[in-house]
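Removed: one protein chain of the complex. Kept in place: all other protein chains.
Here the chain labels run A, B and C in written order, and each chain numbers its own residues starting at 1.
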Amino acid sequence: MKRSTILSTLAIALMSAVSPVAAADIVFGGSAPMSGAQAEFGQSQIDGAQLFFDQLNEKGGIKGNKVVFRPLDDRADPRQGTLVAQQFCDAPEVIGVIAHMNSGVTLPALDIYSACEMPQVVPATNPKLMEMGYKTVVRPVANDFKQGALPAKHVSGKLGLKNAVLVHDKTVFGQGIAGVFKENFEKGGGKIAGTFGVNPDDVDFSALIAGIKRENPDVIYMGAGMPQLALFLKQMREQQVNAQFIGPDIGFTVDLIKQASPAFAEGALLTFQLPPYDSSPELVDFTNRHQARFGRPPGPYAALGYVNAQVIAAAAEKAKTFDRDGVLAELHGVKANTLLGPVAFDEKGENVTAPVYLYVVKNGKFELVKE
Amino acid sequence: MALTLEHVSKRFGSLVAIKDLSLTFERGAIYSIIGPNGAGKSTVVNMVAGSYTVTSGVIRLDAHVVSSLAKHQIARLGISRTYQNLRLFDGMSVLENLEVCFFTDSLPGLFRRGGHRMTKVERLKRCHACLHDFNLADVAENLAGDLPYGRQKVLELARAFVTDAPVVLLDEPAAGLNHTETKEMARRIASLKRSDRAIILVEHDMDLVMSISDRVDVLNHGELLYSGSPDAVRRNEKVQEAYLGTAAELDIVRKLTEGRRTSGGIRAHAGVVRH
Amino acid sequence: MLDYLLQQVIFALAIGAIYGLIALGYTMVYGVMRLINFAHGEFFMLGPYLFTFTMAALLALGGLPPLVDTIVAIVVSFVAIGVLGIAVERFAYRPLRAYGRLAPMLSALGMSIVLQNAIRVTVGPQPVHFPAIVPNSPIEMLGGMVTTTQLGILAAAVVLMAGLTAFVNGTRIGIWIRAASESWTTSSLLGIRVNRAVSLIFFIGPGLGAMAGIMYASYYGIMQPTMGSAVGLKAFTAAILGGIGSIPGAMLGGFLLGAIEVFGTAFLPIVSGGAVGTEYRDVFAFAVLILVLLFKPAGLLGETVTEETVVAKKDY
Partner (left out) sequence: MGKSVFLRRTGLIVTLLVCVALLVKVPALPPYYVRVADSILIYIILAVGLNIVVGYAGLLDLGFIAFYAVGAYTYAFLASGQFDIHLPFLIILLIGAGTGALAGILLGFPVLKLRGDYLAIVTLSFGEIIRILINNADDLTNGPQGIAALDRARIFGLPLISPTNFYFLLLILTIVVCGAVYFMERSILGKAWRALREDQDATRGLGINTTGLKLAAFAISAAIGGATGVIFSAFQRFVSPESFTFQESLLVVLIIIIGGVGNIVGIAAGAILLIILPEVLHFAAQYRLLIYGLVLVVVIVLRPNGLIPPAFNLGHVIRKIQALWLSPSNT
């Protein structure tokens, strides 16, 4: 008796989990890890997108229609990701999604999204995702090929450093981007003295650094997340390893400088897909709005979430009908001016101009490195 | 053909529990091992059953060297036992407690060495017959843990006899039982005597020991003090002095043995609490 | 090579000390309750958060010298987390005592999820910078480099462990705890108030965990809501390695695990000629654990439970 009550309660709750929306609203789905170890990054992306849609609604939405953003947590779990994907597919009012942050979650979900012809903006940056031949996807943000290549060229070319050590956290992202760096660094005449794997949740790198010190590298590239980048940087400077430190986009946050301490962070190089936050009025405005809306400066991927939202909204703006077909027809043809500059897609769905910028930490602040 | 202990010693760290003990148990008789607390009685049972390893010496059952085998192999050879504190499977029914004794016999040939495979029907027949013999038929489907203490003792006895093991070790079968129950237990054990079976008893209750044993082995400080018929043991002065004390103390000791029965009751109670 | 070795030994000691301190909490609870307290890692995580809040509150009140502030904040964290530990035991474990060992363990797991997410929701998921309590300056020593923080951690860990050992061995309440861990039933028959001993354990264990958390945060300069689950599992491994239930075992296990990890990182690639990289560190650590347990089935200093001891314990 009791069991059936519990079950029926659950069933009712399950049915009502998808909240009803007014018929005229335009609904976009979004998914990223919002709980667990990667919650910080996933949430920042969701926040960024939310910020854009709020702003859009203030201006009257898309052709007078209110936009509703529906974020769902995928827990960075591939199985959970497929459930989320199916949930979006099943809801006819959802006419576009921004999903997912992790390549491993995106991969099995691609099948589902494409089966229901869901226009999809992909935040995950693994190059492979766009090589799978799905027609429903675009990616405004530079993939890891670009992001790994830029600093490799910079240090091997401009700075003339030739002896590098790679550290990565054995995740798709960390290992992938370190591999790209390696390829380009060797192309530029550099030599990789060693590759070291760490755990994604490690905080103590001191033993590893002492080992790296013996290799005496002049460059250390680290493909990992936060706070690992900051901790590694701090600990290597503590051991007086003075090699050039380079990290990927995820480290482009004031937390890196704070957690590594400004003195130790000095000189570190980081890549990011956006120009400096103070370089354009839009970015300044974005930063201020984020502060006002959420009470904190933009998180690691907030700006990228914003850009992804801009792209899906631009496709909807041009759509002849507010349904998946309408948006999908326009998705690849989107030409928009976003936070990261002009966006246009090639036949695979990659942004043809997707820029990557290189930053250096100077006096406790990120400064753009001009080529 | 017999169970023999040849110069067996057992050491726990620096404590020597059994010192160079040699004993032979033929089939067809009931043996009792007695001795004051700490004399090493239970140690002997535990060594024979394989619960303890033997420090030196050899234990044989007929041609097999028992002391180098694993516990379950010893049991398969036909040495079964009961425990001082009940070790029934409380969460299983009375019938199931007996059924598991035939687990290995019921396995397909690949997993069972020799013998024929026992069918479910045969197994149940054996178990029901045994339950009937031990007056447990009425509670066959009850959980073992729900039985009163006295019947749990009987069930453990039944479990030791159900497989027709040639050697049965009974570790204090009367512990925790009241006077009537002890009498009943003595009668039951006596009735289980068979020509193809040796029953070895470790017991504190002298009445029980003296009434049913064919031979009594007296241990003291891990050594065999005396071995003989109940009457001979009763008469032997060495035994009286070492085990029971001088004649003057005999009365006190008698009272103590009475007292032990009650303390057995407490222990039994603690045994129930354990689960 | 020698100074390299020495340097690595220093790292191993520092991380080992922290593991050992957390392992103490697991081992004490396990010793008495036979419970894997999965929530223990979260007490460790709560330590630095509470410390930060208390410091902020004290600074806002003002008027006290920083050293006094720090000491007050440490004491407040210890006591508050200890009280929380008692509350968790009351609410989530005590009702389950009669229901075997799986139910309390899973309840502990649930508590761990609750505590971790409570912080994540209230403070946020991001790692937060944690200022060093002891000013961090390097000292040259025999060709190796030691930082003051490392020395401080080692000293604090040794003092806390020694204090705990003295407490458990030397005081009346300590003897209760030991009695309760030997045999629950006997102790209660002897008139020892087992519940009180349990409460005490759930005060000291989480309190020590919180101390370890503060040291950890101060050493690495950050705290985050997930730090407990990652480190907690390792500390639990350390407790098992040393022999769970044994206080010296927890310390030994902690230092040993620290050494294994450092060895796995610093020497595994060298020893294997590059065939096995640093990414195999945890495989190495787990393999050592399994090997140790194969030869010492109850850990290094644990009481080996074989049938012999089980029979002896049950029958006498």
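Methods note: contacts are C-beta pairs under 8 Å (C-beta built on N, C-alpha and C of every residue); 3 or more make two chains touch, one makes a residue touch a chain.
These figures come from a predicted structure and were not determined experimentally.
Enquirer: Quick one: which shown chains sit in contact with the chain that's not drawn?
Expert: A, B, C
Enquirer: Specify the residue from the set C:52, C:112 or C:246 that touches the hidden chain.
Expert: That would be C:112, which touches the missing chain.
Enquirer: Per the definition of touch given earlier, which of B:106, B:227 or B:240 contacts the omitted chain?
Expert: Touching the chain that is not displayed is residue B:106.
Enquirer: Please identify, in ascending order, the residues of chain C that touch the omitted chain?
Expert: Within chain C, the residues that touch the unshown chain are 30, 34, 36, 91-92, 95-96, 98-99, 101-103, 106-107, 109-114, 116-118, 120-121, 233, 236-237, 240, 244, 277, 279-280, 282-283, 286-287, 289-290, 293-294, 297-299, 305, 307, 310-311.
Enquirer: In the complete complex, which positions of chain B touch the hidden chain?
Expert: So the residues of chain B touching the missing chain come out as 49-51, 70-73, 75-76, 80-81, 83, 87-92, 96, 99-104, 106, 111, 120, 123, 159, 163.
Enquirer: Tell me where the left-out chain touches chain A, residue by residue.
Expert: Residues 3, 6-7, 10, 13-14, 17, 19, 34-36, 39, 43, 71-73, 75-80, 82-83, 86-87, 89-90, 102-105, 107-108, 111, 126, 128, 132, 170-172, 175-176, 197 of chain A touch the chain absent from view.
The criterion applied here is as follows: only the chains that are shown with their structure count from here on.
Enquirer: Keeping to the contact definition above, tell me which chains border both chain A and chain C.
Expert: Both chain A and chain C are touched by no common chain, going by the contact rule given at the top.
Enquirer: Quick check for you: compute each chain's CA centroid and the global CA centroid, then name the chain with the smallest gap between them.
Expert: C
Enquirer: Per the definition of touch at the top, where is the C-beta contact count highest among chain pairs?
Expert: Per chain pair, the contact count peaks at A-C.
Enquirer: Using mean CA coordinates as chain centres, what's the chain A-chain C distance in Å?
Expert: Their C-alpha centroids are separated by 35 Å.
Enquirer: Once you find the CA centre of chain A and the CA centre of chain B, what distance in Å lies between them?
Expert: Centre separation, chain A to chain B: 72 Å.
Enquirer: Please compute the C-alpha centroid of chain B, do the same for chain C, then give the distance between them in whole Å.
Expert: Centre-to-centre distance between chain B and chain C: 46 Å.
Enquirer: Residue numbers in chain B touching 2 or more other chains?
Expert: none
Enquirer: How about chain A: which of its residues touch chain C in the complex?
Expert: 35-37, 39-40, 43, 170, 194-199, 201, 203-204, 206-208, 210-211, 214, 226-227, 230-231, 234, 238-239, 255, 258-259, 261, 296, 299
Enquirer: Within their complex, state which residues of chain C touch chain A.
Expert: 4, 7-8, 11-12, 14-15, 117, 120, 124-127, 129, 136, 138, 145, 147, 220-222, 224, 226-227, 230, 261-262, 265-266, 269-270, 277-282
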